[in-house]
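Structure incoming, see below.
Apart from one protein chain that is not included, each protein chain of the complex appears where it belongs.
Order of writing sets the chain letters: A and B. Residues in each chain are counted from 1.
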Amino acid sequence: MIDTLILTLDATMRVSTPLIFAAFAGMFSERSGVVDISLEGKMLAAAFTAAAVAYLTNSAWLGLGAAIMVSVSLAMLHGVACVTFRGNQVVSGVAINILAAGLTMTLGLSWFKQGGQTPQLTDAARFSIIEFPGAEMMRDVPVIGGIYSEMLSGHNIFVYLAFLVVPFSWWLLFRTRFGLRLRAVGENPKAVDTAGISVHRMRYAALLCAGILCGFAGAYISSAQNAQFVRDMTAGQGFIALAALIFGKWRPLPVLGACLLFGFLDAVAVRLQGVEIPGLGKAPIQLIEALPYILTVVLLAGFFGKAVAPKAIGLPYVKER
Amino acid sequence: MTSNALQLESISKRFGAVLANSDVSLSVEQGTIHGVIGENGAGKSTLMSILYGFYQADSGSIKVFGKEAKIHDSQDAIDVGIGMVHQHFMLVDTFTVLENITLGCEGSMLLSKGQAQAREALSKLSREYNLKVDPDALVGELPVGVQQRVEILKALYKGAKILILDEPTGVLTPQETDDLFKILLSLKEQGVTVLLITHKLKEIMHVTDNVSVMRQGKMVAHRHTAETNPEELAELMVGRKVVLQLEKPATDAGSKALTVSNLKVRDAQGIERVKGVSFEVAAGEIVGIAGVSGNGQTELMEALAGMVSPESGEIRYGDLLISADHKVCPSEMRKAGVAHVPEDRHRVGLVTSFSASENAILGYHRSSAWNSKGVLSSSTVGKHCAELMADFDVRPQDPTLKCANFSGGNQQKLILARELDQTPKVLLVGQPTRGVDIGAIEFIHQRLLDMRNRGGAILLVSVELDEILSLSDRIIVMCDGRVTGELAASEADECTLGLMMSSSRDINASEEKE
Partner (left out) sequence: MKGLDRNLPTWVNVGLLPLLNVVTALLISAVVFWLIDVNPLEAAEILLYGAFGYQEGIGFTLYYTTNFIFTGLAVAIAFHVGLFNIGGEGQAYIGGLGVGLLCLALDASVPGPVLLLLSTLAAALFGAAWAFIPGWLQAYRGSHIVITTIMFNFLASSLMVYLMVNVLREPGQMAPQSRALAETAWLPFMHDLFAAIGIEFERSPLNISLFLALLCAFGAWVFIWKTKWGYEIRTVGSNQQAAVYAGIKPARVMLLAMAISGALAGFVGVNEINGVQHRLLLDFHYGYGFAGIAVALMGRNHPIGIVLAALLFGALYQGGAELAFEMSNVNRDIVVVMQGLVILFCGALEFLYKPLIANMFKEKTA
């Protein structure tokens, strides 16, 4: 029983990693007042780029760099559309998601001739697993050994990085001048403008952060968690991350909690595939998978607690009325 | 010889066809409280926005402490020592007082470092100017009066030597207003120059040293406060126009068409705007409500029209009762014969992106005259609109033209046509001639009189005194959400009205004491 739990938690760490990157990307963007439903598209494009570049250069790191660049470019496109030209932020997000879905497959087919997939990455071209010292030795110690060598040790660098992103983002948002201004822009851009700070520049900076983090999320999926890019690889994780962001009420620790909860639900669903639960019959996997969405809808409707979004979210800033 | 803190020379600013500021000059003596008074839309806010770098003036110059200043954005204004307390506070509700005050001048990359210094500086400022606030309180949880104090501190923290306050008392309770004035006086003692923008005469008389009056984008007068009086200022603000001579046959006041008793109304922010108003309007009578704009007239009209529900009290149109427990929708009011020409044409009375004919049925779109078998007949509506346009001389006489493309006067005539077409028993009409050319004014006034002569009841809200004087049979004066006077039109003149418009409870109270 405990072993099963440890294995599930181990899987939770792996599944939560891209959610954490993407949800925190969304946090930067939405805290600055820009709705970001294009987390999915940025992740997908980054996943494709990482796999493609890692394959071509045989370097996982170059793949990551390229993935970040592509993801950031999409974030900047979002900025041009809805910060500079004051377009509809949701429409822009939808466009980026669809563009990413189409471009990855189109370019993938043309470059690699494998029906849109990228070729399998060799071990050298992907991120490898980091074993903690003594993990092998600890393996047989009951409980603690399992936790140490299964759950904590034996992940690739992204997993650990994701857990560093949380305190770093918190520090950046709540303990620095940059963070103060970024949050202010999302609450009351006029207050920022009258204080002599450029609203547009702050929003672009926030989108830059979002782009970088989505780059990590995408690269993780295609060059660490897996070893190639396949069609629609992100499979809605960008939207789960968005749900986690809302469920965590746009605050770092609760968002981390939501990512872990949603990751856990996913890991459980995988584990329960085809399992008969005594008295219940077949495990309702689809229900477990749908829980993040149900919880988010219920929360948004204010049936428990109230998710208060940044006040200026979704509104283009117009200086002169 | 005192020097000027601020000197504006012939500032002009145009928005499209509207000249918001026309050749405006203003000198503000250092260390004084200087009032700028004028009605809504007189150009005060535009002038202050130019001073604070939100807009660029088309022409003219600004001198701050004798030096020419080029103000392109808020940062430039802050740099020359101008601070501004906006009408709608520029505060982040989810931040603490300290975070709000330091926003934009945090001191260092890391908040903790800068904030320690800021905390000290702030407590010094608080002591100096006697402005008490808790630096760690969340701004959103503070009462409005304290939030305003935070705004003042924010400006002072950034080194403001000239403090502009734009309509600062609109959101305050009387006690908070008194506190604010104490603060302003102590700022003055410390050598800060205060520029107070308001449309409330009482405040000007109470706290300023000098006052400048704006009307329709122009600066019309400068006075030492001690040498003027509220009546003169009211007249200057409202201005005189050629009084249009209207033939007004005597009618017998008929039965009561509208009875309002002890009505109280709150606005969307929860502030009480109408504070217990009672009056009646009889059939065949025009009752004018005079007053400086912003004294509860807007909210009164919205409640009377069923757009917001009263907080307490009653409104009665014949058998139709409206109260807090008995809410009535505007469409039921129309059925009961109550028509409404709202004071804000663009935001309320029209859908500017719709054609004239679509606007001609706004609020009456469910009428069986143009609905048959579920279909709204556009040809019938078009014909109807053409008739209205011909009857009310709306030009261009094209029902398919988008409403946004009509001039203000023609838009207003279309609304009036729509509302009068149903031969209502009661007409509520707000600012019927605001932004309307002279020819149309005469026409609109005649139509209103026609309705009265037919036995209709009209409640007219206007800031134009001559409009009130020439149309009304009876005049009610509103100030600060209360009725401060009521008199027959024959007994009224601008002087009496001006006195009533500038009165308030305090003045009444002091008069009673004497």
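Just so it is clear, a residue touches a chain if its C-beta (ideal position, glycine included) is under 8 Å from a C-beta of that chain, and two chains touch if they have at least 3 such contacts.
This one's a predicted model, so the numbers in the text were calculated from it and none came from an experiment.
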item: Identified contact with the non-displayed chain, of B:V18, B:C329 or B:A488; value: B:C329
item: Residue, one of A:L99, A:I157, A:L172 or A:L208, that touches the chain absent here; value: A:L99
item: Residue in contact with the excluded chain [from B:H86, B:H340, B:H384 or B:R452]; value: B:H340
item: Footprint left on chain A by the chain that the document does not show; value: 35, 37, 77, 80-82, 85-92, 94-103, 105-107, 109-110, 113, 115-116, 236, 239, 242-243, 246, 282, 284, 286-287, 289-290, 293-294, 296-297, 300-302, 309
item: Chain not shown, touching residues in chain B; value: 16, 305-307, 329-334, 340, 342, 347-354, 358, 361-363, 365-366, 371, 374-378, 404-405
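The rule is simple: only the chains that are shown with their structure count from here on.
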item: Averaged-CA centre spacing for the pair chain B and chain A, given as whole angstrom; value: 48
item: Residues of chain A touching chain B in the complex; value: 175-181, 183-184, 187-188, 190-197, 311, 319-320
item: Contacting residues of chain B [partner chain A, same complex]; value: 52, 54-55, 73-75, 78, 84, 86, 88, 90-95, 99-100, 102-106, 108-112, 114
